[in-house]
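Input: one structure, supplied below.
Yeah, one chain of the complex is gone here, protein chain that is, but the others are all in their spots.
So that you can tell them apart, the chains are marked A, B and C in the order they are listed, and the count of residues begins at 1 in each.
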Amino acid sequence: MYHVILGAGPAGVTAAETIRKHAPDAEITLIGGEGEPPYSRMAIPYLLEGKIGEDGTHLRQEDGHYETLGIAYRHGPVISVDTGARSVTCADGSTLGFDTLLIATGATPIRPPIEGLDSPGVHTCWTLEDARRITEHAQKGEPVVLVGAGFIGCIILESLAKMGVDLTVVERGDRMVPRMLDETAGNMLRHWCEGQDVRVITEAEVDAIRSGDRAALAVHLKDGQTLPAALVVIATGVRSNIGFLDGSGIETGAGVKVDPYHETNVPGIYAAGDVAEGINLSTGHNDMLAIQPVAVEHAYIAALNMCGIATEHRGSLNMNVLDTLGLISSSFGTWEGVEGGDRAVLTDEAAGRYIRLEFEGDRLIGAQTVGLTDHVGMLRGLIQTGLPLGAWKNKLIDSPTRIAEAYVAVMQQGPVSGYTGPKVALPA
Amino acid sequence: MQKALTIDPGKCTGCKQCEMACSYVNEGEFNVSKSRIRVFDFHEEARFVPYTCTQCDEAWCQQACPVNAITTNEMGVKVVHDNLCVGCKVCTIACPFGTVNYNASTGKVIKCDLCGGDPACAAACPTDAITFQDVEQGGFDKMRQWAARTTAGTEPSGPNAPA
Amino acid sequence: MKVTLKLFASLSSFLPREAQRNKVDLDVAEGTTIQSLLDHHKVPREKCHLVLVNGVFHAPEERETVALKDSDVLAVWPPVAGG
């Protein structure tokens, strides 16, 4: 079998490795789009702040990792797919045939319709190349405007702040990370940032970026404000890389449409990661969940099916974790809750703590936290397993901080109760 | 032959010697708040439950790490490499067992690494509630079943699913 | 003659079936010593830590020689303590 994988991000690499594990003799080619070794976009913020070098962003660290596994790695990008001939064509004109194909081409930043977006000093923050340019421009003390305070924006915010620039964030929504956190938590983040001299402007849109007098650039907002900027970073969301599939016959929406086996409408062609509309566990519907753990899950499922091991995906959980200048927040699943569900809330802004749990019946369906770092993955465990909480639900409504106890209790053999017997045998 | 931690809550007395041994080995002091193993106390049910990483076969934390900072060693143990960990915390939310925690004082994540093959918690446990056993022995299967339960809702979607 | 045997804590499993609440009344031959009675009931010697006859302690070296008398109460414990 010849397996071709388009995209060398986490999904592509995981798929290649998984295929190798289950199909020792298969031929595997992994095609990257950027002329870099397979790397992780998630590591870019840490590259910017100097925590790691470019090597540190690489998805696999061992020398010759792909060669050792017999995975051919080559550069693309692929510009078209011929489903009839079962081949792909790369930008250099070369073509490759395949038995199975995985589309894991990820996403690219959305470029909002703003005048002056192509000016020098305006960058997205998505690729290693972007990171190199930002590092050039982001000088200590210089004014920097970050457009977008979504999840990715907030991660970049952390690095820019650590780089010591004079930072202003402009967000269209009414709070920071509106798609990840509610108003209370979003505003906690905002106050926290403001306390650390990061200016946060919400409910604001950029009208134009022109050359400025106080700095190289001036960012004009629709409300009339003007912000000086030596550098403007755009982080207003991403969209799937599906353009090259136009006319291929592979069905797409916002992303590539897949069935529960992560196969597209074309047999033998699969999709995974940010480019694929996989099943959202919380809704049961297909959805774009552009996060690394989901990309890896997709890839795993797709790869098994590509090897002929029929494996159905029951859904991925949307979740995020964010460190905003030391204030750590996370959200899971249906964090906004559902009608008729119950809620447990703890708000202690002074202590930088917030926990909001959402229940449907006596099952946890969503959660948000600020300031919680111990055992936080248990929230995923409870939501994903859907185990009934029983009496623990009300205990959590009283004290949401008892989440770890609740988890251990319900994960044990049934409810934790009853006679366990002395540690040393007693005569009857 | 691989060995694994086997936990029998029925034998635990809640003494916290495991937490102290763990923090001593890993942090150089007695500090139960930084232990990788934690004993949960269900007072009204007269039950104590030691809890730590089960070293999943194909671990969620490892798969979620964007920089390959968590690897599996020859004993099947998932080890965090501090030199590679950037502190992104994705593993902390990815692990459905909640056994990877962020340590703000180092900016890295911490998890049980079986102390390099000689787990201090098991050595310190006075009642054999925590033992380090060959994987063939029964306790390990029980642990695995317990672990599998966490993936029940998504089986076999996760990397932890039986292949 | 009649004596009472009381075995407590983990030793209670060595009491004959008819015993109730750690205690049994026995008919024994004159001259039965502490040790011979305990041996008869297979109470392990090393577990017989606290050996009282009518509440009075008998050291290990006396147990072979001290004969029980009619209506004596022999009570035995393994190593235990409290506070």
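The rule is short, and it goes like this: contacts are C-beta pairs under 8 Å (C-beta built on N, C-alpha and C of every residue); 3 or more make two chains touch, one makes a residue touch a chain.
As a working rule, contacts and distances are computed from a predicted model.
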Tell me the UniProt name of the left-out chain, picking from "Aldehyde ferredoxin oxidoreductase family protein", "Dihydroorotate dehydrogenase B (NAD(+)), electron transfer subunit", "Hydrogenase maturation factor HypC" or "Branched-chain amino acid ABC transporter permease". "Aldehyde ferredoxin oxidoreductase family protein"
Can you list the shown chains that the hidden chain touches? A, B, C
Contact with the hidden chain, among A:D197, A:D223, A:E251 or A:D348, goes to A:D348
On subunit A, where is the contact patch with the chain that was removed from view? 346, 348, 353, 398-402, 405, 419-428
Suppose we count only contacts with the excluded chain; which residues of subunit C make the list? 6, 8-10, 12, 21-23, 49-50, 52, 54-57, 59, 73, 75, 77-83
Quickly run down the residues of subunit B that touch the omitted chain. 13-17, 20-21, 23-24, 27-34, 43-48, 124, 126-127
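FYI, only the chains that are shown with their structure count from here on.
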For subunit B paired with subunit C, centre-to-centre distance based on mean C-alpha positions, whole Å: 50
Cα-centroid distance, subunit A relative to subunit C, in whole angstrom: 74
Interfacial residue positions of subunit B with respect to subunit A in the complex: 9-11, 13, 38, 40, 42, 45-47, 49, 51, 60, 63-64, 66-68, 84, 86-90, 92-102, 104, 127, 146, 149-159, 161, 163
Which part of subunit A faces subunit B closely enough to touch in the complex? 10, 14, 21-22, 40-43, 46, 51-52, 56-61, 281, 292-293, 296-297, 300-301, 304, 309, 311-316, 319-321, 323, 326, 328, 330, 332, 373-381, 384-387, 404-405, 407-409, 411-412, 416-418, 420-421, 423
